[in-house]
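A single protein chain has been omitted; all remaining protein chains appear in their positions.
Take a look at chain A:
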Amino acid sequence: MTTLASVFERARSEGRAALIGYLPAGFPTKEGGIAAATAMVEAGCDVIEIGLPYSDPLMDGPTIQDAVHRSLSNGTRIADVLRTVEGVAATGAATLVMTYWNPIDRYGADRFARALADAGGAGTITPDLTPEEAAPWREASAGAGIDTVFLVAPSSTDERIQAVAECCTGFVYAASLMGVTGARETVSSAAESLVKRTRAHTELPVCVGLGVGTGAQAAEVAGYADGVIVGSAFIRRLLDAPDEATGLAAVRELAAELAKGVRA
């Protein structure tokens, strides 16, 4: 398993930010999702977040909602998510699962943590799990040797940032704006100051997500963050493609553009 620590160490030694790509499992198809993530890794993604499709994704914008809905309609189950993690981890990328809390809660925290570690997963990002409710998951993850990433937001007070950062291992996810997932015309100016404020509370890498979708934006964010997270823009390429091969090529092209961006 490739760990987050080793990814950020390598990026740092190369004097660049890490590139983190997101795709929900089972999208566009179960096999197609693994192929797309593999293409993203081959074109320069250091970390892949595999989304666990959930029926009520309340912090996701229309693009991810659409992909998740298709994935669930394809019959994606947790076993498929773990299979996807296994396939993607085999490429050598650090592979995370991004999921709302209820599926893990229902599956069983210890059981999920062990299964994810067995599949070669490096950890999780849990966007609706706050420090107050995170103890069972942190314990299960520590037991299985996987990382726990939580989010800070522009609205977070310094006290909250401190509390969230204390729960994180691997990196801290800084949500660049107040809003849901989805590519935007410009990256919110709130992102840079949030990264700065977060650094005051942690030695961990700080990565920025929400609203990043182009090479230029990746370069801008890489100027102040340790990692750049891109999700909806990849999904958009797959949704807009007339067939799977075109989609794969488009995803590969975007990953290459972003990889260049984080190295600019």
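Everything that follows uses one rule, which is that a residue touches a chain if its C-beta (ideal position, glycine included) is under 8 Å from a C-beta of that chain, and two chains touch if they have at least 3 such contacts; residues count from 1.
Operating definition for what follows: contacts and distances are computed from a predicted model.
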(request) From the list "ABC-2 type transporter transmembrane domain-containing protein", "Phosphate transport system permease protein", "Probable septum site-determining protein MinC" or "Tryptophan synthase beta chain", give the UniProt name belonging to the chain omitted from this structure. (result) "Tryptophan synthase beta chain"
(request) Consider the whole complex, including the chain that is not shown, and state which of A:Thr130, A:Gln162 or A:Thr202 touches that chain. (result) A:Thr130
(request) Pick out which of A:Gly121, A:Pro154, A:Pro205 or A:Gly247 touches the chain that's been left out of the picture. (result) A:Pro154
(message) With the missing chain put back, one of A:Met59, A:Ala216, A:Ala241 or A:Ala256 would touch it. Which one?
(response) A:Met59
(message) Contact with the hidden chain only, please: which chain A residues?
(response) 54-61, 65, 69, 72, 77-78, 101-107, 127-130, 132-133, 150-157, 160, 164, 175, 178-180
